[in-house]
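The block that comes next holds subunit A.
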Amino acid sequence: MINVRIALRGTLRNLLEGGEITVSIPEGSTCDDALNAAGIHREDIPSFGFVSVNGMRVMVTDTLSDGDLLKAFSRIGGG
Partner candidate 1 sequence: MKRLKLEKEKCLGCKLCAVVCSAYKEGAYRPSAARLDIQSHYENGGLVYDDRFCILCGICAKNCPEGAIVQEEYITVDHSKCVGCGTCLEKCPKNAPKIRDKKSYICDTCEGTPNCVRTCPQNALVFA
Partner candidate 2 sequence: MFGYTGKVLRINLSAGSCGVEPLRMDWADKYIGSKGLSIRYLYEELAPHTDPLSPENKLLLTTGPLTGTPIPCSGKLAVTSKSPATGTISDASIGGHIGAEIKFAGYDMVIIEGRAQDPSYILIDDDKVSVESADGIWGKGAYETEDLIKAKHGCDHSVLAIGPAGENLSTMACINTDYYRQAGRGGLGAVMGSKNVKAVAVRGTGAVDVPDIKKTTDRIIDILTSDVLVEDNTFVYDVGTTAFLEACNDGGILPSKNFSDTTDKDWVKYNGDVLMTYRQGKRGCGCCGLGCGNFLKFKGGTVEGPEYETISVAGPNAGVDDPESIMKYNEVADDMGLDTISAGDVIVWAMEMTEKGIHDFGIRFGEGEKMCDLLRMMAYREGFGADLADGVKKAAAKYGGSEYTLEVKGLEYPQYEPRGSWGMSLSYAVSDRGACHMRAYAPNVEVFEAAAPPYTAEGKGEMVYQLAEFNAVKFSACICDFWATLDYAILSELLTLVTGKEWTEQDMSDTGRRVINIARAFNQREGFSRKEDTIPKRLVKEALASGPAKGQKIPKEAFDDMLDQYYGVMGWDKNGLMPDELISSLM
């Protein structure tokens, strides 16, 4: 098992208390797996934007390592 810290940004913050949680998931899990483990189902959230791991943008299908910081951003309008 690996531990991954999930931090939510923008309008996604309300989905978790304090906007953050640490999940324990099997090795080889993807970002999607980690989010699902936290009860966040991307398909059901229209404002879901993108994800980053340790400050770098990745695909939701990328795998995670122990101790990673996974951030999920909501879409942002404007410029």
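As a selection rule, all candidates are chains of the complex that A comes from, given by their letters.
Just so we're on the same page, contacts are C-beta pairs under 8 Å (C-beta built on N, C-alpha and C of every residue); 3 or more make two chains touch, one makes a residue touch a chain; residues count from 1.
If you're wondering where the values come from, they're calculated on a predicted model, not measured in any experiment.
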Touching candidate for subunit A, same complex, options 1 or 2: 2
Sites on subunit A touched by candidate 2 in the complex: 9-11, 14, 47, 49-52, 55-58, 60, 71, 73-79
